[in-house]
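The complex appears here minus one protein chain, its other protein chains still in place.
Chains: A and B, in written order; residue numbering restarts at 1 for each.
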Amino acid sequence: MGVKANVLPVAEAATPPAAELVGLRTRARIPRFRLHVPATAAEAVALKLRHPLAWYMAGGIDVVNRMKTGVAVDDLIYLAKIPSLKSIAAAEGGIAIGSGATHDEVATSPLVKDGCGGLAAVWARIANPRIRFKGTVGGNIMAAEPGYEAAALLAAADARLRFVGAAGATSLSVDQYLGAGHGLGPETLLDSILILAAPERRFIYDRTLKGIAGVVLSAIVSKGRAHDVRVAVSWAYPRPWTKPIKLSGPIDASGLDASAAELTAAWCADLPPPVSDHLASGAYRRRMIEVKLRRGLQALAKGMST
Amino acid sequence: MSIPNRLRVVGEKVAAVDGHAKVTGAATFTFDRSLPGMLHIKLLRSPHHHARIRAIDTSAAERMPGVRAVATARDLAGLTPIYGVRIKDQPVLAIEKVRYRGDVVAAVAATDEAAAFAALGRIAVDYEVLPAVMTIDDAMAPGAPLLFDKPSINALRPHGTGGEGIAEPGPNLLYQFNHDVGDIDAAWAQCAHVFEDTFEFSRMTPFQMEPFVALARPEGDAIELWTCSQDPFLIRQDVANIFGLSDHQVRVHASFVGGGYGGKSFCKLEPLVVLMARMTGRPVRLCLTFDENILLLSQHAARLTLKTGVAADGRFVCRDSRLYLDGGAYSDASALVTDKTGYRLPGPYRWTAVRTRAFSVRTTTVPAGSFRGFGGTQANYACESQIDMIARRMGQDPLEVRLKNLLKVGDPYLQADAPMDSDFAAGLRSAATRVGYERSRPPRRGVGLAIGFKDGGGEARAARAAVKITVTGRVVVQGGTAEIGQGASTALCQVAAEMLNVPFEWVKYGEIDTDVTPYDQGTHASSGMTVTGTAVARACEDVRGQILAFAAEKLSCDPGELHLENWTVRHGNTVHKLQPLAIEYFGGYGCEFVGRGFFKVNEDLSTPLNAKRLFWMPAWTGIEVEVDEETGQYEVLNFVCGTDAGRIINAAAARGQVEGGALQGLGQAMFERLIYGPDGLITTSPLTYRLPLAADLPKHFEGFLEEHGMGPGPFGSKGIGESSILGVAAALANAIEDAIGVRITDLPITPEKILTALDAKRRAA
Partner (left out) sequence: MTETCAIALTINGREHRLSVAPSLTLADLLRDQLGLTGTKVSCDQSVCGACTVLIDGRPVAACTEFAFQADGRSITTIEGLAKTPAELHPIQAAFIEASAFQCGFCTSGMILLLKSLLDRNPDPDEATLREWVSCNICRCTGYEVILDAARLAAKAQRTAAAS
């Protein structure tokens, strides 16, 4: 799994203490660090190039919590004062959501609601209100925690991630970014997320098996027909598994309902084996992905006909 | 004491005495305390499940800036440094061995926390790693590595007729409890059916919001201690024993306790805090991190095998049970929990014969000890699951089978113990009605009942209390029951206000200080109302007598002619204010009348434990579920849980106890547990340890209270705090079988287990 140690170093990047301190995760162990507060993304990238071991921090939930394990951090680059990272603005082809926008800002943004209301609605369900006020979209993705939800939702929305680094800007799909070999330099900063303007895009999100398997699917529904059906699975793999559903063409509600099982079987045919852990076996996860996807397609069909 | 039907304060709505402080943030918990010039203690814990300590080098740590002391086992020389309840095996700091990942090896006291952490990292411990013993099976395997090479200190109390307790009966066995009633070998002949089933019970961490915290200040040999413990007097005793001090050299303060559920009972790290205070000569504070708190104490996981014989008509005949509790690395209260689990296993039913063999097993995991329900939760889960299974196998209604076999009011428990003082059948019928037991329901919906059953009041407990009244009629109640959220301070003040006939607002609960507060054996066994409460009531009677005698003397009449009310005495048609009488008598100054009360349950070896049970604590639980047969997911549609409060002293507090315990039970039944993987604990922090949130509340959730009026406490009251958790897991398992015909016998009841069971059922069909 492509843990982004370049952006949010995990413990092994730092000097380990001489003895393992079992159980001592506490804010009293947060290291003394130098604080850098850049005003622009370019300035942030320059700081990171100058201090390669520095950590970027946006909202701070994951950064502050990881610091409590006693990891050494000499420099912290605080991104919250960079106006461009906080903006949610119309962009070519859609809406550019600054990586520092909070979940609450995404869920309640008039631009997002108008441009992709389905996404705004599912965004309003992730985590809880207290976390949504503080957690940022960028932080959620960069933390690369398997339990987090933003990456799967964005994958299902066919979002593009825009990174800025020493070599300029790079745009990647969520899948490209989370996959191996994206080639981004360690100084790279997630700048914004481009959401395609698609008011007709609907989302179905089953998160009732939290930690085991979450299935989000989205589709463009226009003139009573669905197309561009995308699926992302969270929690069953170290990172979201995402793939579109192959349709021969736009499909109406009764056709979708009738072929939901068949489409699910085809989509799941090359599904890699999900993880087995203390929460569930891989076999159970796989079975749940199938059930939830089929039900999601049926729910989509039902929603189309009403 | 005569019990009037209508009371002024008892049973009436009052503002909790701790309410204002708790809603304004002014309430002081031990967590909030600091001492001038104090040092901070941090602990080095074992990274290994099981290892021999070859050497510890603390020299580098001692040279670190800010470090004032580094303690290891060598600093225990000259002390009696082993503690535990009934069986003592836990050292203040690991001696020669570590027995679980998290065992405390060394402690640093430094001027600030950062210095203490830095020093901990410099302590070099040379371990010889030994094989881990992570499960009951590991521990019981032939040739399993032993946690202890030598016998531990045996401080068991005698058991009575039919009961037997054995310390360390075999390799890796901490304790065994035997319980025999009747002739079980003969009883099998009366049985038409014999059923044998095994149940696996998970373990939770208490997850008290306030972590363990204690502060100590030395003064010469004497020590002053502030601890989050609910047992200040037991801590005083342990500290005095360990350090060879006399009781009066140890002064313990209790504050508001930020949640316990068992995790703050008995001695924990207080002796280590005292050790560091004595080594440094300075005030010290130890506050655990939340993750360390998970390593401090857990509930007992358990495996329970019940072999139950039943007559053709559904009458219970005999039960032979064998149960193993995972006691973790150290004794703590495991021996007592083993007694109680085994003793309660037969439930509130009539039996001809019972044989129970209960064991506490040592494993290299977090020590297990007190947890709300104290073994009753494990026992009820197995008992009430199996009763349902038996009824269904025999084609009988589980409710009817229970009603047919329940003990009635006045029936002794297992022929030798205190009689039933709650109407179990009435309560169960009430739960059945509330949950809609008889309602017809669509497919995949089901309903389950279970009875929670445990004794309350503890082991021949004793408590003293004092009630002080000033010349203005204001009252301070002094008792040793800590306010841990159960509402004891308010309820005890209600009792005093009622008995002294003063407004509730005139009464306060005094802060607990072992130098000042009358002795109490601790906040245990849901006994605050019955044991301490009776002592308070008696103290009220005592002081009332003093006041009336005083007034009678002043008014030259007989005390029996006086009626005490709102700090006046009425004599015939004349009302005399007591304040001027008293002030006049005391020469213009203030003074106090002080009443004292004492209550003790006497030892009685005619019964299997060491005394007859003080009271019985029922819980009547009903759960309705709907199961999704394609995913195994289920929704709890309806959840009712009730108890018999005897007489309700404070309905709001009682409701809170019932609902809070019920949701703890539901969390355990559905998902909450400490998870051990092959490499050890997985749920090491709150992020990975799931416990119930408001979002997990069932659609309909109702805690109900009954008043059967037979409790031993003031006004017929009983304790209720541990009741509602007891039967929840069985009720859920029973509801799921009712819905879809599969039985889950291990906790938690996850969707995957249900789906796996459904698969097996489909294959078999």
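General observations
Please note the rule applied: contacts are C-beta pairs under 8 Å (C-beta built on N, C-alpha and C of every residue); 3 or more make two chains touch, one makes a residue touch a chain.
Keep in mind that what you see is a predicted model, and the values were worked out from it rather than measured.
Although it is not drawn here, the omitted chain touches the following shown chains in the complete assembly: A, B.
Summary of contacts with the chain left out: across A:Pro31, A:Pro146, A:Pro186 or A:Gly282, the touching residue is A:Pro31.
Within the set B:Gln208, B:Gln378 or B:Ser717, the residue that contacts the chain not displayed is B:Gln208. Interface note for the absent chain: among B:Ala15, B:Ala222, B:Ala312 or B:Leu605, the touching residue is B:Ala15.
Across A:Asn65, A:Ser259 or A:Ser281, the single residue that touches the chain missing here is A:Asn65.
Only one of the listed residues, A:Leu76, A:Val137, A:Leu209 or A:Leu293, touches the absent chain: A:Leu76. Summarising the interface, chain A meets the missing chain with residues 25-27, 30-36, 60-61, 64-65, 67-68, 75-76, 78, 80, 128-131, 133-134. Touching residues on chain B toward the chain that is not drawn are 15-16, 18-29, 31-32, 207-211, 256-261, 289-290, 484-487, 652-653, 655-657, 659-664, 685-687, 691-695, 697, 701, 703.
By definition in this document, only the chains that are shown with their structure count from here on.
For the pair chain A and chain B, the distance between C-alpha centroids works out to 43 Å.
Contacts from chain A toward chain B in the complex involve residues 17-26, 28-29, 70, 208-209, 211, 278, 280-281, 284, 287-288, 291-292. Looking at the complex, you find that chain B touches chain A at residues 42-47, 101-102, 113-114, 117, 120-125, 288-292, 294-295, 630-631, 633, 675, 677, 682, 684-685, 690, 750-752, 755.
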